[in-house]
Structure formats: structure tokens, C-alpha cells
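The complex is shown incomplete by one protein chain, all other protein chains being positioned as in the whole.
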Amino acid sequence: MFMRRDQLLIELPEPKNADPDAGAALNEILGGQFGEMSTLNNYMFQSFNFRDKTKLSPFYSLIASITAEELGHVELVTNGISLLNNGPPGAAPMGHPSEAPYASFTRNRAVAVFALDVGAGLPFDSNSRPWNAHFVFHTGNLVLDLLHNFFLECGARMHKLRVYEMQTDPVGREVLGYLLVRGSVHAQAFALALKKLTGVEIEKMLPVPNITHDGIPEAAKFEAEGRHRHLYRFSHEDYADIAGIWSPDETTYDRSGPLEVHDMPPDGGSIKDMPGVPNQFTPDYAPEEMMEIATKLWKKAH
Amino acid sequence: MFMRRDQLLIELPEPKNADPDAGAALNEILGGQFGEMSTLNNYMFQSFNFRDKTKLSPFYSLIASITAEELGHVELVTNGISLLNNGPPGAAPMGHPSEAPYASFTRNRAVAVFALDVGAGLPFDSNSRPWNAHFVFHTGNLVLDLLHNFFLECGARMHKLRVYEMQTDPVGREVLGYLLVRGSVHAQAFALALKKLTGVEIEKMLPVPNITHDGIPEAAKFEAEGRHRHLYRFSHEDYADIAGIWSPDETTYDRSGPLEVHDMPPDGGSIKDMPGVPNQFTPDYAPEEMMEIATKLWKKAH
Amino acid sequence: MFMRRDQLLIELPEPKNADPDAGAALNEILGGQFGEMSTLNNYMFQSFNFRDKTKLSPFYSLIASITAEELGHVELVTNGISLLNNGPPGAAPMGHPSEAPYASFTRNRAVAVFALDVGAGLPFDSNSRPWNAHFVFHTGNLVLDLLHNFFLECGARMHKLRVYEMQTDPVGREVLGYLLVRGSVHAQAFALALKKLTGVEIEKMLPVPNITHDGIPEAAKFEAEGRHRHLYRFSHEDYADIAGIWSPDETTYDRSGPLEVHDMPPDGGSIKDMPGVPNQFTPDYAPEEMMEIATKLWKKAH
Amino acid sequence: MFMRRDQLLIELPEPKNADPDAGAALNEILGGQFGEMSTLNNYMFQSFNFRDKTKLSPFYSLIASITAEELGHVELVTNGISLLNNGPPGAAPMGHPSEAPYASFTRNRAVAVFALDVGAGLPFDSNSRPWNAHFVFHTGNLVLDLLHNFFLECGARMHKLRVYEMQTDPVGREVLGYLLVRGSVHAQAFALALKKLTGVEIEKMLPVPNITHDGIPEAAKFEAEGRHRHLYRFSHEDYADIAGIWSPDETTYDRSGPLEVHDMPPDGGSIKDMPGVPNQFTPDYAPEEMMEIATKLWKKAH
Amino acid sequence: MFMRRDQLLIELPEPKNADPDAGAALNEILGGQFGEMSTLNNYMFQSFNFRDKTKLSPFYSLIASITAEELGHVELVTNGISLLNNGPPGAAPMGHPSEAPYASFTRNRAVAVFALDVGAGLPFDSNSRPWNAHFVFHTGNLVLDLLHNFFLECGARMHKLRVYEMQTDPVGREVLGYLLVRGSVHAQAFALALKKLTGVEIEKMLPVPNITHDGIPEAAKFEAEGRHRHLYRFSHEDYADIAGIWSPDETTYDRSGPLEVHDMPPDGGSIKDMPGVPNQFTPDYAPEEMMEIATKLWKKAH
Partner (left out) sequence: MFMRRDQLLIELPEPKNADPDAGAALNEILGGQFGEMSTLNNYMFQSFNFRDKTKLSPFYSLIASITAEELGHVELVTNGISLLNNGPPGAAPMGHPSEAPYASFTRNRAVAVFALDVGAGLPFDSNSRPWNAHFVFHTGNLVLDLLHNFFLECGARMHKLRVYEMQTDPVGREVLGYLLVRGSVHAQAFALALKKLTGVEIEKMLPVPNITHDGIPEAAKFEAEGRHRHLYRFSHEDYADIAGIWSPDETTYDRSGPLEVHDMPPDGGSIKDMPGVPNQFTPDYAPEEMMEIATKLWKKAH
């Protein structure tokens, strides 16, 4: 069972411009084979179908609690895409539909998607191919599933880095900087779990690719806060035994400090209000009508 | 941001037998076009991309909080499929791999899937076609998105009813009985939201299809508890203004009582431990090895 | 522009039993790569996009008029599938949904599809894979497009023959017997068109596969009526110049008589009324309600 | 059974320029989830599989006759795409293949499609994803199927409006203006049918999105002719009882006049001749050869 | 560039019976995500796109030469499927097509595929889903690509083992026994390559899953010949430097002997002649016609 809080994991900056081409690239990290929908659903279904979870409880807890974090990652990157695609408030073209206000949009890479969903972040990849369940791997064999997860996080890091290399707007860079740090935590967590089971020190292979976050300012600042050493339970009641795998007698792969388990991440950021745009028919009401509706419902709720 | 608790929304019975054909049918409700993955991801991405959410806050809260409930639905139906496919502990065939212990499995409908993931619940439909993002609808136009959601819940109810008509094992029936009740709550909630915006009393169309839950014992018992009148926030902090839409001055569509908002659902059920099976290589460890690993990690975590 | 008449191309017999496995096989001829949806959409889009149609008018007319016939083929095979899946009136299991009246259906090949659409004929193949637009071929090069069409009809005939070999119910056999005859007309028509353009007597390759319809009683009876020699315009106004390609100075490939162009096919058959089934929620009304509705609307229309 | 006439539903203007990017956007309305292929095939297969059609005859006739109109819509939008992609006669680059006459085409959005089918309208969406049968909905439950159709038409209207906002060439605007009007007729027709069955005045929700056609000149001119009040049978023999649903005692949702049933739409437009282009190998014959072939076949047909 | 020899890698036994259900399961190993088409195309495209292959030549040679072996694996498993589906000569039902000789085939799992391609081995998975290029992974980052390949071979071994557990016919067991041995060689080879680059002794994780081949007689006999210690170049001219990775100073992961590079595998087996079946229209000629054709062509070739 899951609960929700109306908060982003981090505060995102305002976008500088609408740049749907950059947004399309970022979409790879949402709905691509190595995007956040894939990490989410892999861990979610592995935790739902975990075998012998009582006996192997720390491994179960590890996968189960990371699932909850991945939900927040999907939320974060979705917000980033939407901000990048739409730009700051007021960036949408004005004019009556009959004036073809969006004519120039046909030259953008994701034009059709933009026309249909006005730049929302949806679980498609950078080529508008839908995320699908073939990207979920589960065999019930714990070593194999963990090996998969370790590989998945390394592949995801490669793709994040290359998409990062194409982002100039602070929104895309912030999203990716944060996800690089957290993804590395997950890669290391799966590596340590594998080590417990097989004895192979596979965490020594990290980082893949072979570049640290020192030169990536949007990631480095989160590491300065120690976030690369923290694993979160995302639960006040359960999953405490992940401390059996992620424990202070281990350090990060770059030896920058001991590993720690926290109940919850630090307070996050507000979710930006995406304004409606009349000639996009979002949300399809004149401002005065919206006020009237809102007032009525507010009274009803109190 | 999302949190997790190690609990199912309800307690599931033990399966009587392994029945992968019935499990395959139930899979439609997980990964089919009108399954729980579809309701989850529709509401999740609609809430992530909601327009003018400050002004239209109750509508945003409605979609956002139902998203959290849908996560629990996906978990529930996944567990149901896994229990149905695998049957009670000890139902798996014994024998060394070289004795072809699973030879008879080639006659089952989902044999290949079974062989690959040992009967796990995965987000595919009843014909093993993957869930995919084309099943997500979002336009940012609130009336249209709500109309979609109302239609989606009606379609989902039809499919649940027909799959229910094929289930004899108590596991599948319990899962579906519960989901029928909760799905009807969501259908009515979206109908009421539409009514606030358009004035059309679309909730009077319910139930679709035209059958009540009276004669469905696994649903009727939850209605006897009033669960068809309760909408949950799934949050201790947020989304309280759904009470503007789901309010005691409305009754259920069958006029059986006033609508109420609750913070959280009543305590749920335990997640069954699916035992590992050596000749399935799950989880790939001899029982004594597992004990040893578990002990070590337990110590580490304390 | 297209018109419609409420008639099947031929009269179909009653099915003897419900046999969804045979229906699943027949579905290959509706939604498979070489099924009627493919022939329909190939010719439809080739006619919509035909180049230099004024100068090459008989070729255009040939493809355009066959398109209209293919619509009737899609209708015919769809009706056949629905009849096979559902069987004669009264074949559906009785009982309240809570009695699991459809439990035994989980053992059928197309169970899930059956549960979802109650055995309707839908454009999926025999493995429930959706028909899709990759099956449409068009290059605008007339020789290449006609070569494709000739190959497509030969491939379609092979698949019809093999599906025919699996049918015992008169419904499936009648549908296929008729389509074998008409498909052979189309194969020969495209062959003759190719001969006009290239001089190659490709019609001498027919029949592919190398079996005549003599021993197939459901096809032979239509040939006895001369239907293998008739090409229909499916139009009272247009496409008369197909007589430039399909003309009496040519005979059928088996030399059984001269080729003739007719305006329309002989009168067809009635479309069977598929009765609603309460526990399938089709059409979701008690018989008395339906009568009342019908009476009201009848009055309104007169 | 269907007949064909060699006419477009309306006369289309000449395109001003070749604009494959605008054509790619228009392709969403042909092969997208809410495009004309979807409306066509939904209604076609719903009519083929209709339950209890004798008793519920006006509902059957409604869906059956709209199917025929949708065939003409598919033809219309296909012609529009082809005209937009190719531009006016003479717009294709000249030069021998070895001079790379189409080199600049690699910068267009649909370049590859263009190269392969020389700009034909084919049933793919604006991202070149194929139309597929998962877009067809049918349950046999009349209320649910009509609710789907109502939602489908509202969704289709949204997408048409947004694609319209990207069109500057008169071809794309004319196609969309006309389809907006006719799609609104269908939305209202399904709404009225639903009202007959459920009593819910769902037509009062229209228009979705909340914008009338007044300011859209290409639509307004067809409304001035009353076409938003006319439902066509597309048949001289059948489907007359749609008058039970679409009747003069109802007005359009904007109260602009009474509803009327007509047998057929007014005379339509000619289908433009798309000239062959030698360096595209369409139709692959020198003009003089084509003349010779044409003469021979003309003689044969007379 | 590739050459071909008309030989299977090993001699296959005759099948005992036609068992298309077992064949369908084996199809997972041909066209599934972890089947031989996946290993083949991963290594083929990684070798085609290898970066800095001169400097990293042994790694390039390793991937390039294993590609050639995988072609033989695809051939082997394809032959196995075809033999299993069709059974020994004479197993096909007799009778004229009009007698519905294949009626009983509609009860088999892969019936439709059988009807269409008469039991051929084609690159689809056990649920008739097509192999597709999303199963190919390549980033150009050598560590990541090798980590992928190591994971892929482990996943492939799991799936082979579980499919093996469903096979009783000697054909399927022989194919899988051999592939288990060779796949393990490839897993170890990629592990050793990774160790050279990263220092991590990942080969110590093997075998995954945790079962040796001792108890699998069809694999054990190949290991008795030392084939689990041999890596083949599949080239007389190139790729000799794989000896830098696969060298006698390493042993197999089970320490059963030193690793050796061979130019080519030992002589293989004959490819069984699949007889044509008249009522399947394969190959569509009467025996006497085939003889006549063969004689003519034989003379021409000499």
C-alpha cells in the first residue's frame, strides 16, 4: 500500500525558455528502456512477487523501499519535461485558433505530441515510442534479479549522462544532476546486496561509465549534502532492515564517507503550477468561471 | 512523493489450487487496456501534469489521491495472480530439472510466461501482451480528461465483471469483489466532478453495466462495511479538499447512504510469503544458506 | 465516398456449436497479415493515393472497385467469427455472474478476448495480435504495387486454405469457400493488369498454391454459378473501365469460361441477429425495457 | 455490403506549397488513436457485431450508417495529407536520381516516410506510428459502447482543433473545418442515443472542448449550409430509422436549428489527380507509354 | 563478411512425436528476449559498431567470433523447433483439405502459427510475439556492453533451464543441453573480459542460476568432451587474439580444466530433410514433378 504527499523530491528552477527539443531528449529518462518508468516498474513488480521474503527480508525491503523512491523520480522527471516543453508562464503563443498560433510548432521534434497533450510529460521515450512492460525483468531468482538491477542502474546512468550533455536549461540539468546521485546510490545498493549473496565485490566496478560527479555541478551539490551516502526507507513503519545491506561499515564506492539509512529524504520542493492556456483548451474554463467553481467547492469542503 | 507501507489493502485467502488459466484471465485486470496499470498511470500522469491546479485544487486532489489508491490496487491484483498461478505452498511439481517436472505446463494458456517468471503477476494482459503507454490519456482539458476517466472506470467494471464470471477460486473472486466496489467509488467520484463542471448529472448513468453488487457476495460484504461510500485521501497531510466533490450531501448512486471522506482505509492484510522452489531456482539458495545469510544481515541491521 | 446496404454478400448457415478455437483460427483471415483487413486497406489506400489516375484510369478503377468488395469481405468474415465463437442462439452458459458461468472458458484459446468482447469478430489475428498499418504497402509505382497485390492475394489464398483445413463447422467453411473464389478473381485481375504493363504472363503461375477448387465443395458451388469469372464494379456510376483489364477475350486461369464485368454482385444474405445475453451484459437491458425503447423510437421515426 | 462512388465528400482547394511537416501533423487525424481510422473501425466493427439489432434497430442503424460516412472521412483526410505533402503540380524537385534531388528532404519530419511512399497519406500517426486494432472498442453493451463513442468523438474534436491550430495551408484547414462540423454531428448523435437509453442529458456537455465553430471560418461556412444539423443515411435502402434518434424535435446543442435526416450528403468534390513524377518512379512510365497503354485499354473497354 | 557450411553444430536425434506445445516453449529460446536471436544480434551489432577496435582488439575479436557461433545456435534451435512441431516423417495428418485434416490442431497452443507456416521455427517467442530490435543493447562503452552481455547470458541460461524442465522429447533436450554448455562458455568469456578491464572477479558469481550441468545428461556429455572449456574462432584467418582473454592460465568456473581456443568446433551434424506434405502445400509439387525438375537442374549444374 502506498501513501502520497504533495511535494517534489527537490525544488526545481523556473525554465528559461520553452524548448520541446530538449524536452524530447529528457523524455528518454522518463519512458525509455532505461528511464524512470523502467526502474520503478522493475522494482515494484519484483517487490510484489518476491520469493521467500521472510527469510530474505533485507533484500525484499531494499527493493520495496527503492520502489517508493522511484515513484518520486517519475514525478520529478515528468515535471521537468513539462516545464521544459512549455517554458515559463506566458511562453505559449497567443491568438485565436483560426490564426494558426501553433503553426511554427510543426518544426519541432515532438510537435505532434505537443499538439496532442500540450507538452505534458508522458511515459514515452525520446522518439515517442511508448514505455511497455517488456522492460520489466523478474525471474524470482534473487541473484539474477539483482544482477539485472545493477546492470539497469549502470545503463540508466549512461543514458542520463548523455542526455545531460544535451541540456542547457537549468530545469533539465537539475533533474538529471539529482537523478545521477540517487541512481548511483541504487547501483551501489544492488551491488552490495549481490556481494552479500555471492561474495563478488561487484561494487568495485563503479562508477559506470567511468566518470565521477565532481565536474557535474548539479550533482556535486547534492553529494556535498551527503545524499550519495543516504538510503531512504520512504516509510515510517517498515523496511528498517535495509540497514543489513546499507550499513555504516561500508563507504561509498569513491570512499567519500559511510553509508547511512534515513527514514525519509529531507523536505522537498513545491510542484509548480502549470497555468492553463485558453487556445490550448486547458483547462477549458475562463478565469472567472474557475474562480466561481473553486469558491463553491471550497465552501463545500469546509 | 510517495511512501510505502508493507500491507495489502485487504487480506486475501489462500488459493485452493494452482490454476494458471484462471490467473491468465485475471492478468487482464492487471495489464489490460482497462486494468489497474491503466487506471494507475492515467491518474498518475494526469496529476503530474494537471493545469491550473491551484485554482482547481479539489479536482487535482481527487485525481492525485486516487492515484495513490491505484498503486495499492496494482499490488493487490498482482498478489492475486501470483497466488492463483502458483497455488498453495507445496503445489509446485517436485523433481530434478532433468526429470522434466514442468512438462505438463506446456498445455496451460500462459505456460511460457509461467516458465519464465514462475507465475509472477506482471503487467501483461490475458493474452500476454504488454501494458504500454498508449493506454494513458491526458489532454490537460479537465472536462475531457474527467470524461475519459469516467468512461475508463465503466469499461474497467465491465471487464472485471466478465473476468469474475470465470473465477471459481476464492483468491480471484476476493480480489475482484473488492476492486468492483472501489472502482465504482472512483466512477462516481469522476461523475460528480464532471457534474460540478458541466451540470450534467452523468452519475445517473451508473451502474454500467446495469447490475448492482447485491448478488456478488465478495463485493456485497465490503459494501456492508460502507466502503462504497468512502473516498480515501491516502495522505495525512494533503488532498483534504476532495471533500468539495465527495461530500455528505450526495449519496451513492444507489442511494444507500451519504458519501464520506476518510484519511486512510482501514487496516489491510498481510502480504503472503511466496515460498521459494528449488527446481524453479527461486530464490536460488538452499534453505540452510538462506538462514545463514539472514542471520548475518539481521545482526548487521541491529 | 462510400454507401452501405444492410446485407451480407452471401447467406451464412447457422453454426452448429460454439467453437471459439475454430473462431480463433478464422480470425487469422480477418486481422492477420494476409487477412481481409490487409487486402481492404492496401487497396483502399492505394486507390486514395493513386498517381496519374486519369491517364491510367482502368488500373485505378480496378483497385478502387475491389476496395469496395473487400469491405464486404471484412463484414462477412467478421460475422463468421462471431457466429463460430458464440454458436447458435441459446449456446451461452446460463446462471448469475456469481455462479462463475464462464469458468470453463479459461481453457479456450481466445478466452480472454471472449471474456472481454463476448466473442465478437475484431481485427486481430489468430494469436490476438492487432492488425496494424505496417501491413499496408504503397509506393505509387504501379508495377510494384500490382506485383505486391498479386503476391498478397496468393499469400492470402494459402492462409485461407490452411485455415479451411481446420474448420468443421459449416459457418467457417462457407465463409472460406466464398472468399477463396473471390480472392482468386482478384489475384487474376492483378495478374492481368501486370501483363498489360509488362507483357509478362504472370497469370500462368496461378493457382498458388497448386490446388483447384474442384474438391472444395463450398468453393465449387460458387464457381458453378460463374462467380470466379465475374468482376464487380460495386458502383452504379463509376469504374466501368475495369473492362479494359477484365474482358471477355480472356478466360479464367483454368480456362473455364470468359471473364465478365458486372455492376453489382447478386443479392446477398441477411445479417444474422446475434441475441443479447443477460449475464454477458449485452445489450444490458431486460427484454421488456428493450421493447419499450424500441416502440418509442419507432413512433418517433414515423 | 458497401458501394463506392468516385467523389470526395467536399471539394478541396489546391495546396499552396509542399509542406510535409504540416502533413505529418495532419496524419494524426488519419492514423492517430483519435483519428478517422479509429472512428471508422470502431463503428464498423460495432455495427458488424451489434447485439439484438432487430429490437434495437435505430441504434444499430445509427452506428451502421455513420460507418459509411467515416469511410469518406478517411478518404478526405488521406487526400488532404497527400496534397499537403506533395504540394501543387510541379513542386517535386527535378533532376536525375544521381544528382540527389531529394537531399534536402532529410531535414523534414516525415522524411523517411516521404522517401518511401512519396508523401502518400497512410494510416500512421503524426509520429509515424502505425494505426492498430487496439484502438477499436467493442463490448456489446450498448450503453458502454455509446459512452465510448461519445468520448471518442470529444477526444477526436480536441485533436482536430489542436492540429488545426498548426495549419496555414488552405488544404489542411478545409479538411479540418469540415471534419469538425461532421464530428460534432456524430458526438451529438451518440449523446442523444445515450439519452434515450439512460435519461442522462449528456449532450448538454457539448461542445468539448468549450469552443464553438463561429470563429473557425472553414467550419462556420458548412454550418451556414446547415450541415451541423444533418445526419446522412449513406444508403438509399436502409437505416431510415435513425430518425428515431436524430429527429426534428431536437435541436443542435447550440440551439441553432432542428435536426434532420438526409439520405445522402450534397454532391461532393472531384478527387485531384496526383501527377506522376519520373524521379520518384511514379507511376514508372514515360508519358508516351502511358498514353499508348491507356488507348489500348480504352478500346478494350468499349 | 560471413561464409556458410551446410552443417548443424551437432547431430540432432529424430523427434518421437509431433508436440507443437513443446515446440512453442522451445520457441522462447529462439525469439524470446533472452533467446538466440537476441544473443546473435547483440553481439553482431556490437561487433559492427565496436569503438577503438584496433587498440582493444582482443575484446573486439571476442564479440566478433562469438557472433559467428550464435548464427549456428539460431540454426540449431530453429531446426529443433521444426522437428518438434512436425514430428517424425509421416506424422502429418492425411486427407484432402476438404476433410478438415487439421481440425484438431486448433486445440494446440501455437495452432495459428502452425497453420500458417506448418510448424517452421520462426523468430517469435513462446507466445508468438515477434523478436524485435529493442532487444539489442549497444552503447559503445565497453565495460557497460560487456556487463550487459554477462547479464544476458545469465538470463538466457535461466530461461533455457526452465524450458528444459518442460521438454520430454529428445530433440528439445539435446538442443538445450548443448546450448547450456555453450552459453556458459560465453558467460565466462564475457566475465573474464570484464575482469581484465575492471579487476572485478565477476566470473566467481557463476553459475547463475546456481546449478551445475552434472545432473543434466544432455549437457554433461558435451562437458565430458571438454566443450565447456573451448572457445572457437569460427574463422581460419581472424580473431586469434581472443587467446588474450580466454587462455590456459584460467580454468572453467568449476575448475574442471584449462581454457582453450580452437579454430573451429568439431564436425557437426547433418541437417534433417523435412519432407514436403501435399495437404500442407509444401513444397507444392507432386513427387514425380519434383524429380523431373531436379534432374533438369542437376544436368544444368554439371
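Letters A, B, C, D and E mark the chains in the order given here, with residues in each chain numbered from 1 onward.
Keep in mind that, in the parts below, a contact is a pair of C-beta atoms (placed from the backbone, for glycine too) under 8 Å apart; a residue touches a chain by one contact, two chains touch by 3 or more.
Model, not experiment: these values are computed from the prediction.
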For this session: Determine which of the presented chains are touched by the chain that is not presented, and list them.
Result: A, C, D, E
For this session: Determine which one of E:T139, E:S184 or E:N210 touches the chain that has been left out.
Result: E:T139
Problem set entry | Which of A:E36, A:D125, A:D241 or A:D284 contacts the chain that the document leaves out | A:D125
Exercise. Which residue among E:Y102, E:F151 or E:F234 touches the omitted chain?
Worked result: E:F234
Exercise. Can you list where chain C touches the absent chain?
Worked result: 33, 134, 137, 139, 141, 143-144, 147-148, 151, 154-155, 158, 194, 198-202, 204-205, 208-210
For this session: Extract the touching residues of chain D with respect to the undisplayed chain.
Result: 96-98, 100-103, 105-107, 109, 111-113, 115-116, 118, 127-129, 279-281, 284-285
Seminar exercise, completed: Those residues of chain A that touch the unshown chain are 19, 21-22, 24-25, 28, 32, 109, 125-127, 129, 158-159, 161-168, 208-211, 215-217
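Methods note: only the chains that are shown with their structure count from here on.
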Exercise. Taking A-E as the reference interface, which entry in B-D, C-E or B-E shares over half of its contact pairs by residue number?
Worked result: B-D
For this session: Report the chain whose mean Cα position is at the greatest distance from that of chain A.
Result: C
For this session: Express in whole angstrom the distance between the two chain centres, defined as the mean CA positions of chain B and chain D.
Result: 38
For this session: Could you put a whole-Å number on the gap between the CA centroids of chain C and chain D?
Result: 23
For this session: Hunt down the residues of chain B that sit against at least two other chains at once, touch-wise.
Result: 109, 116, 118, 127, 129, 134, 139, 141, 143-144, 158, 208-210, 280-281, 284-285
Exercise. So how do the chains connect up here, line, ring, star, complete, or something else (other)?
Worked result: other
Problem set entry | In contact (per the touch rule at the top): chain pairs | A-B, A-D, A-E, B-C, B-D, B-E, C-D, C-E
